[in-house]
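Structure below; questions to follow.
Removed from the display is one protein chain of the complex; every other protein chain stays in position.
Letters A and B mark the chains in the order given here, with residues in each chain numbered from 1 onward.
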Amino acid sequence: MSAINAAKDKDLHILMDTFISKLKRKQIHGSYNVAIETAQLLVKVVSLTKWTSLEQLISSISLIGKRLVDAQPRAYTCGNVVRRVLALIRDELEDEEKTKGSTTESSNVGSSMFNLLTPAKTDAQNKNKSGINDQRAVIIQSIRDLVDEIRNVDQEIEGMLDDLVHDNETLLTPTPSSQTVLRFLKRARQKRKFKVMVTECFPNDTAVAHNFAKQLAEANIETIIVPDTSVFAVMAGVSKVIVGTRCVFANGGSVTESGVSTVVECAREHRTPVFAVTGLYKLSPCYPFNRESLIEFGNSGKVVKFQENTLVENAETANPLYDYVPPENIDIFITNVGGISPNFIYRIVLDNYKQEDIDL
Amino acid sequence: MAPKSSSKKQKEVIKKEKLQAVVLTDDFETKFMPLTATTPRCLIHLGNVPLIEYTLEFLANAGANEVYLMCSGNHVEPIQQYIDKSKWSLPWSPFKVQCIISLEARSIGDVMRDLDNRSIITDDFLLISGDVITNINFDDALKYHRKIKESDRDHIVTMITTEATSNHRSRPFDDDPSVFVLNESNNKCLYYDAIPPINGEKSQVSIDPELLENIDDFVIRNDLIDCHIDICTPIVPAIYSENFDFQHMRKDFLKGILTFDLLKRSFYVYIAQQEYGARVSSYSTFKSITKDLIQRFIYPIVPELNFYNNNNLKYESNHIYKDKKVVLAQSCKIGYNTVLGADSFIDENTEIQRSVIGNNVKIGKNCSVVNSIIFDDVQIQDGVTIVDSCIGGDVVIRNNVSILHESVIGANCVIDNDMVIEHGTKIIAKKPEEVDDGFFSENDEDEESTDDNKPIIKVEKFEEIGDVLVVGPNGVGFRYEEYESDVEDSSDADSVHSRTETGDIHALYKLSTLALSDESIASVGSSVGKNKKKHGHKHHDSISGLSNKKSGRSYSTASQISNADGSNLNPEKQRLKEIEEFYVEATATIERAIDNNHDIDTAVLELNTLRMSMNVTYSMVRRSTLNTLISKITNYVETNTLKVNEATNKLFGQWGILFKRQVFDKDDELDLLDLLNEICKKIDAKEGDNHQQLNAKQLQFFIMRQFYDLEICDEENIIEWYNGSQKSEDASKKIDNKYVEQLIDWLQSAEEESSEEEESDDEEEESDDEE
């Protein structure tokens, strides 16, 4: 019995360490993949660890989450998924307590001010084994549902977009690396005829931009590649700007690929509407305290070639990979739960996450 | 990466192809002294991460399954302990790591031979140096290797390189800035040479035209950084075993096989495009790679990746990295390109720019640290300036010290108040050996510092470079000397005519290291007896234990040796140096012959070879022979073994014949006598207080008599010489020796007699001594 436990522990360690190393070495590309793999890891954690009460499970998952977030603080979807799972478990816990009929005030949905006036919750008692297995199954199922939700994000977003794009419009997108945007455009083409401008995203995503344009062309959409510097000049002819995001924070601000910030400022100047497409799993309950720390800096060799010895010796180069877009610059977020104004993001966050989990 | 067996069950899925990796942790050079006195080279921290971690991280990314660390020398223990404690020994480490100890190894070749003996290698393996930092995608390189293997059956090694430019800062200027001559179509390596930097004057590579036969287009690449990552076939260790004198990977193995080998084995070069790879081989590459790392040219290997578990660096704009619990005073300024280790404390008004600060470092007020690397646990007090330097671990630097460019303070040193550490100084806490060679007189005994905690007060005996002058009255540390080519090569300290102008210390210090290092003993002989030497090539191997590579004794006047700061010696100085070297060599040769009782012919042969190879005149040969013999005699006399005449007779009796092969005509004889005179006068002039010191005048007499007896010098010539000297205006030639005068008188009388007797044959009249 203990051997099996030890083996399970070791397996778990292997899983954890492998995943953390992959995160650190950035071998998992894209927020989507990170989210899926985190969820799968959590499924295994829930099934492999020994826990006798939900509180125990919550604390161990919190610990794991903290490790993951420390390993790669800028893989935001990882932390988001962990917090979603924790919220699911806490919901389970609440349901349990409701059925047991303990304190009554706690059934209020997050009346947090009133929490000041209510006594602390009593700890749930230990359940028997079969109860735990049931819970385990329930939780695993909910995590699997979460994975399904993540997988279907694109499809749900596509569905909403028919009303957003009209014939003979020119759309501009500064994030060619977003799969969501690509699928959306392809789907929209089936009903409408429009033009798309793609910015080049030099120096990090130029190849991606070209590939994106090619794929759009293959879908029979008229595509124009635009250098990053001439966005303001062409903005007058653009009717809508569509932006893909990496992460959206509780205040409505978002982290996107670099270059987007400039594009949305140009759009604002021209009063052009800006749509951001994002999945629910990209919504983070955290507040972006320090905007500079959100941005990852990449390979300086892309800005100044490593071979140019004089420049390398004497000039400092920085290559920011991300941009922070403040909430005022986005008009609406299109998510798989509907269209949300940036002001309202906090509400969605409250619905899906629990206050206690924000600081893992 | 974990093997794919990361499923819930304990199944072990055996990969079809197991990738083995061999890590060379030691390259048997002393470039990083004095830092390597306390830590093994591969555990030196770059950006607060031990060098070996970068290599192991690369191996993990590359998918290695078994990693063998080849350790040797006295650094085996620390490396083993480190690996045992690290995350690579945990059961969920991506590969199995094992330390292989080769205690007897003195070079990379020895290590490879040891590897061959153990028969560990089963398939293509990765051979990598322990101090490589890279972000290349290994899979591509491996694919390339496999593709080449299919097309070329003789392929044995793929060398991985990255592109830079010829002058790039990350190219190792002072060591191996290799030039590859490649076949343009398939990057097959046709020739290899290591040339000095562009600033040096040699800018030519000599290639045997045979190598270029049948090649359409070849390209000479002087812009590659050799990453020292090789994908080798299993036959490689066997090749090292076959060729017993292969010591170095590139200079011997690569070059040797390319130029000499009959079997036509081939090497290919894989040039990683747009990726970074470099090896830390010397201080200059250490510094430039640190800069590359901090400036994020090696993305995704960046300091805040924290793959070394002890670190928790966070990135702030302007390339500033801060670890946990860094405490900064309000007025201190942190410039860009800086790394601050955990628990560091920087006090008021201090400026830190473009530097790496290790963990637990305390820096006082009003300091300035620019472009430097400070390792862990260092304490720096107020008012200190550090520029362009390396400060080792656990060092204490007191108030108002200035440490100027390119200095290295080894671990555990203490620099006292108000000291100025000059440009290029290296300070080591303990002297490398505590051998009592007998050169240390009694006064010096109590200065041996074995306890670093006690302040050492040096006595004046070790003056000029004494530690009081270097580290201050309460400091700990000795100057560490490297054997730069601009420092005079000392002759043996036995010689009374010490050629070191820098005082006894040098000779003593160097000699003591000479005594311990195998290379040095081999070097003297090898330089004479080596037949493999091709004309015009340098031999770095010989003195490798002591000196920088570039200061290898060069016998070819076509090449230039440059100093540490890259300046060149002019031809005259060059020549003088060569002559100096010759003297040393010749002396050593003769001594050896005497000590080991070689036969005359051997000795003569050796001397001749030496003479011809170094292109010196017979006069110099004579001088050195004479010097040697005289010094031997001196030795006998001073140690009270023999009296002057006995000593002379003994030695000259046996070895005087050497002169016969060196003196051919009258001029030579005169020259010989002049030399003898000069030498004896010098001895005479030296007023030693050793009353055992021999009487130079007597010596001259005895030797001259020997010359006469052995028929080396004709009596006529001796007389002529004497007269000529007395009459000459040159005061130094005048002979003031009553013994010699007597000899001359006797000779003259003998001559008259013999001339009266119409030159009979018996000139062998030995007259008994007059006094």
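Here are some notes:
One rule holds in what follows: contacts are C-beta pairs under 8 Å (C-beta built on N, C-alpha and C of every residue); 3 or more make two chains touch, one makes a residue touch a chain.
Here, contacts and distances are computed from a predicted model.
Taken from the listed names "Ribosomal RNA-processing protein 42", "LOW QUALITY PROTEIN: F-box protein At5g39450-like", "Exosome complex component" or "Translation initiation factor eIF2B subunit alpha", the protein name that UniProt assigns to the chain not shown is "Translation initiation factor eIF2B subunit alpha". Among the chains on display, the ones the left-out chain touches in the entire complex are A, B. Between the chain not shown and the residues A:56, A:239, A:261 or A:355, the one that touches is A:355. When the full complex is taken into account, the listed residue touching the unshown chain is B:328, out of B:179, B:328, B:370 or B:579.
Only one of the listed residues, A:168, A:290 or A:314, touches the absent chain: A:290. Counting over the whole complex, chain B has residues 316, 322, 325-330 touching the chain that is not drawn. In the full complex, the hidden chain is touched by chain A at residues 104-105, 108-114, 116-119, 250-252, 287, 289-290, 292, 343-344, 346-347, 350, 355, 358.
The rule we apply is simple: only the chains that are shown with their structure count from here on.
Centre-to-centre spacing of chain A and chain B amounts to 56 Å, using the average Cα coordinate of each chain.
Residues of chain A touching chain B in their complex: 7-8, 10-11, 13-15, 17-18, 21-22, 24-26, 44, 48, 70-71, 292-293, 297-301, 306-309, 312-313, 316-319. By the touch criterion stated above, chain B contacts chain A in their complex at residues 1-2, 6-8, 10, 60-61, 87, 90-92, 94, 163-165, 167-169, 223, 274, 276, 292, 295-297, 299-300, 302, 305-307, 312, 314-319, 336-337.
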